[in-house]
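After this line comes chain A, so read on.
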Amino acid sequence: MPPKYHIETSQAPNRFPKITRSGIIAWEEGCLKCARCVKKDCIYQVYEKRDLDDRQMLDSLDSACMDCFRCVQNCPNRLIHKGLNPAYRALGDHYWTPEIISELWFQAESGRIPVSGAGYGGPFSGPGFDAMWTDMSEIVRPTRDGIHGREYISTTVDIGRKAMALEFGPGGEIVSRTPPVVEIPLPVIFDMLPWAPPGDNIPLSFLYGALALGTFAIVRQSAINPIIREFLPYAIIYVDGDPGSLHAQMLRSLKIIEVPDGEDPIALQKRFKSMHPELVVMIRLRLSPGARERSLYLIEQGAEVLHLVADEYGLEGGSDPLFIKERMKDVHLHLVDRGVRDQVTLIGGGGIAMAEHMAKLIICGADALSIDIPLLVSMECRVCRRCKEGISCPVGLDDVDPLWGSLRIRNLMAAWHSQLLEILGAMGIREARRLRGEMGRAMFFEDLEKEIFATMGKRG
Partner candidate 1 sequence: MKADSNLKSILANNNFAVTAECGPPKGADPGVIRKKGAVLKDHVDSVNVTDNQTGAVRLSSMAACAILKQEGLDPVLQMVTRDRNRIALQSDVLGASSLGIRNILCLSGDHQSFGNQKEAKGVFDLDSIQFVQAVRRMRDEGRIIGGEQLSDPPRLFIGAVANPFADPFDYRVVRLAKKVAAGAEFIQTQCIYNLKRFAEWMRQVRERGLDKKVFILGGVTPLKSVRMAEYMSRQVAGMDVPDGIINRMRGVDPKDQRREGIRIAVETVGALKEMEGVHGVHIMAIEWEDVVPQIVEEAGLYPRPRTSEE
Partner candidate 2 sequence: MITAERKPMAEIRAMLAPYRKILVVGCGSCVAECASGGEKEVGLLASALRMDAKIEGRTIEVREMTIDRQCVYEFIDQLTGIADRYEIILSLGCGAGVQAVAEVFPKMLVIPALNTTFIGETKEPGLWVENCRACGDCKLGYFAAVCPVTRCAKGLFNGPCGGSKNGVCEVDPDSPCAWQLIIERLENAGRSDLLEAIYPPADWSRQQGKGPKKIVREDQRSEG
């Protein structure tokens, strides 16, 4: 068994005051200066630590308040009110919700799992990943202790093609050639960003992060410059330019390369493999209704790794797009059905926003995932997409310090890793590899609704 995978975390303070859900609306005039709010009522010392951030003109009252309402309820002149914070509501969009963004910030800052008191306060269920629940083991099944336990739960996965059977020579020696496989200690690689402020600092943060975590970051061939070149061992080059310009020496510093699904990606795969046989080649495939057939075809042609990508909302292409979780199930089950699923690695990406999405997409059939926006969010991105429109970044991501950025990424991934362990532990599953495709250990909204509620109101 490999040594226990552990991600070092350390507090990486925010550069900007947090944008929180609610703010305090306090009328200064009429304040009796009785100091109840300061001295007695605020156990979080929010009022005593008051400070104004010049860049955002944001009062720390807003970002440090924990919503206990004691000041609101005890102010003798009823001068303190609370209101929802407009800036919070403006974060992200319907998919990248303010709740998701702020939880990502918390994890990136602290490296800790978000823990809170009281029961779940969110909606009963929702679209996409919110329409499924994962299983747990009770009494009748062996279980695991999760992150606090003594048993080791592995989150390692393999990227590459697997031989389905070994052939032995007359002397018992293995004669079949095993394709190259790259092991990553957590089922996550870093993808290219759909949008980002320009410059090297963000890709460098990703590469530093990948290095620290033992995983890889996908970098466009066109973005390679002398600075990025230093980090090629932790990069997966995405071939968006002339394959001919990728010379053998450069290829040899790589472990994985990604090619677009074009006219003949297999030919490209062969070309790279001929130059560097240990190279794992990933084919990047836009998720679509045709993905299952295309995947099957490519596998039959010798594809090793398929990177199935949805858009930033987890949707495939087409007019009536399916969500990544559904299409992944579809592709996975199709490949199982055709008996080829175990030969390849499927990596899903697009719309992965939370740790739970990781577990859920693996249950739906992915071996690993690629993530993008959460890494940017870990560096305080507000998913405002101003960069996409050419407007300057409100949190100055273009000149972020890559060391700080990579620390934030590491913290985030540490928290995600721990959460994956919690899920695996609760299910009594010992390794992430075993979670793949375990749809029987999940509960789906559509099934349960039909089973439970459809019969209501019927007499007799």
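A quick word on the picks: all candidates are chains of the complex that A comes from, given by their letters.
One rule holds in what follows: a residue touches a chain if its C-beta (ideal position, glycine included) is under 8 Å from a C-beta of that chain, and two chains touch if they have at least 3 such contacts; residues count from 1.
For clarity, every value in this text was computed on a predicted model and none was experimentally measured.
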item	value
Direct contact with chain A in this complex, candidates 1 or 2	2
Contacting residues of chain A [partner candidate 2, same complex]	28-33, 50, 52
